[in-house]
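FYI, not all chains are in this one, though none of them got moved.
Going in written order, the chains are labelled A and B, and every chain counts its residues from 1.
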Amino acid sequence: MNPLAGADILDIPSLRKADIELVLEAARAFEARLATESLIPLLRGRVLTTLFYEPSTRTRLSFEAAMLKLGGNVLSVSDTSASSVAKGESLADTARTVAQYCDVLVIRHPQPGSAREAADAADVPVINAGDGSHNHPTQALLDLYTLAKECGKLDGLRIALVGDLKYGRTTHSLAQALVHYHVELLLVSPPELRMPAWVTEFLAQSGVPFREAQSLPEAMAEADVVYMTRIQRERFSDPTQYERLKGTYVLTPELMAQAPRRPIILHPLPRVDEISPAVDGFKEAAYFRQVRNGLYVRMALLALVLGAISGAKEVLG
Amino acid sequence: MNPLAGADILDIPSLRKADIELVLEAARAFEARLATESLIPLLRGRVLTTLFYEPSTRTRLSFEAAMLKLGGNVLSVSDTSASSVAKGESLADTARTVAQYCDVLVIRHPQPGSAREAADAADVPVINAGDGSHNHPTQALLDLYTLAKECGKLDGLRIALVGDLKYGRTTHSLAQALVHYHVELLLVSPPELRMPAWVTEFLAQSGVPFREAQSLPEAMAEADVVYMTRIQRERFSDPTQYERLKGTYVLTPELMAQAPRRPIILHPLPRVDEISPAVDGFKEAAYFRQVRNGLYVRMALLALVLGAISGAKEVLG
C-alpha cells in the first residue's frame, strides 16, 4: 500500500515531501504512458463524484478527464443552488450521502474548511478542489510538476509570484509546497494585495528566502520562473491606483523581448488582461502545458488515494 | 424473460407482490456481489438518460451510479429550464426524442401523471423518479429493502410514519407497497399534515391495520421502525402552531435513550432539523444505509427492465 491510499487530500501542509514526490513521480509515469495509450484502465468500475458548489470548468474537467483516462466513471453535481442544498441539507449530510454512491469525492466550496468538513462526514477519500481562500492543493501539485518539468529541477529555482497574492489561493498553496525545496521567492504585488502574513511567516519558519520585488520587469530580470495571477479591479479601494498599477502587471511581448534571460511563464488560468495573447507564441509561455499537466497529476492522485498503484513503477508496468 | 423486462415503473400499485419480491431479491444479489466486485457489467453499451425537471441530487446520482456499476453509460438532462422545454416543446415530444438516444429513461417532474405521459410517448422503458405528490416508486422499493434488511423480515412489523404525511409522497408510496405484507402502521403528524384519505382508504381496503399516534415518543415506544420525514414550516397557516408542534417531531439522542426498546430509524433524506445529527451514532440510525440501499435496488430495476437478468440467480451466477 502507498501512504496516500485511502487518504484525504485537503491541503498542502498535510502532505510530507515524500507524499509530494510520490505524486509527482506517478504523474510523470502517467504522462509517459499517455504518449502511446489513450486509456490506462486502473480504476475500472470505480466512480468519482465531483461536488462543485462554485463553478470551475477547468478543475472539474481536469479531474473528470483524469478519472475517465483511468477507465473509471464520473458523476457530476454542480446544480447545488437548486438541490438538496436548497432544501437546507448540511454539507456533512450531502457529502456523506454522495459518498454512498461513489469511491472518491472531489469537492469545491467557497467556505474555507469545507473540504475537511466533507472529509469528516464521507466514508471515501475526499480531494479538495479549492475551499475558498484556504487551499487548492491539487493546483499546487500541478504547479510543482510544471516547474520541475519546464526547468528540469526544483532545487535552485528563483520564482516570482506576481499579481494578487492576497486572495490568490493558488500562490498560497504553491508557496506552502515550495518549502520542501531549495528555492527563492520574489513577491510582486500591489500594496493592497500583498502576500498574507500567515504565508510569509510559514515561509520564514521553513527557512525559505523571499523578498518583495517592485515591478514585473524587475522580476523577469531576476527570476527563472514568473507565476502570474489575475488582478481584479474590485479589490482596489481607489480605482485610480488600479489604473496606475495595472500596466505594471501586464505581461506583453515587448517585456518578453526585453528580458535579458527569458523566464518560464506560468499562470493558473483563466487569464483576463494580465498576459497578452501575443505572449502565447513564446516557447517560455508554459501555461497551456501547465493545464495539461493537471491531467497527469490528478490521474496520479486518483490512482494513489484509491490504492490502485503503490507508485510510479506500477504505472509504467 | 422476467415479467418486468420492457416494463415502465410508474407507481407502486401497478406492481404485483411478485414483481416487488423479484426486485428485492435481485437487489440483495447485487449487494452481495458488490461486496467483492466494483463492476458488474451486465449493461455494457446500454445508455440511461436521467431527465430531471426538478433537481434531486440524491435520486439522480443513485440511478446514475447504479447504471455505471452495471457497466452502462449515462446521459443527464437537468437544464430543463433553458432547453427545448423553454422553446415550448411538449413533455411527450421531449420524452420521445430523448428515447431515440437511449435504452431507458428515468424522469422526475413536478406534475402528477407526467411519468405516465412520458412513458406513453417513449419507445423505451420509463422509470418514475417522482412525479409531484403522486408517486416515487423506487424510493418505496428501497424503503422496503431497508426495512427487510434492518429488521430481518417485513411481515409482523409495526411501522410509524412520522411528520408531513400529507405532502410527503415517499410515505404514500411506502404505504401502498406495505399492503403486500402483514404490517401495522402508526400515523404521526400534525392535524394540518394528515395522511390523505386516498391513502388511508387504500390501506383500509387492503386490510392493513393503521391508527394515528399523538407523539413521536409514543410512536417510538410502540413501533419497530420509525420512518421520519421533513416538516416544512411553510405548510402551516398558523406559525405559532408550527413552533409548538415542531419539537414533537424532532428526534434527539435523549428520545433515543429514553425509548424502552429502540426502533430502527429511517428517513428518505434530506433532513433539516427533524433528526439531530447526534442521533447518527446510534446503531439503529439506518438512514445513511438506506441511501446506499438505493443503489442496489436501482441496479436491480435497471437490469430487470432492460431484460439483462431474469432474476437474482443470474446476478449471483
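Everything that follows uses one rule, which is that a residue touches a chain if its C-beta (ideal position, glycine included) is under 8 Å from a C-beta of that chain, and two chains touch if they have at least 3 such contacts.
Just so it is clear, the structure is predicted and the values come from calculations on it, not from any experiment.
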item	value
2 chains shown - copies of the sequence in the complete complex	3
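The definition used in the following text is that only the chains that are shown with their structure count from here on.
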item	value
Distance from chain B to chain A - Cα centre to Cα centre, in angstrom	40
Interfacial residue positions of chain B with respect to chain A in the complex	37-39, 55-58, 61-62, 64-65, 68-69, 76, 78, 230, 269-272, 277, 288, 291-292, 294-295
Residues of chain A that touch chain B when the two form their complex	44-47, 49, 73, 75-77, 79-80, 82-84, 86-90, 92-94, 96-98, 100-103
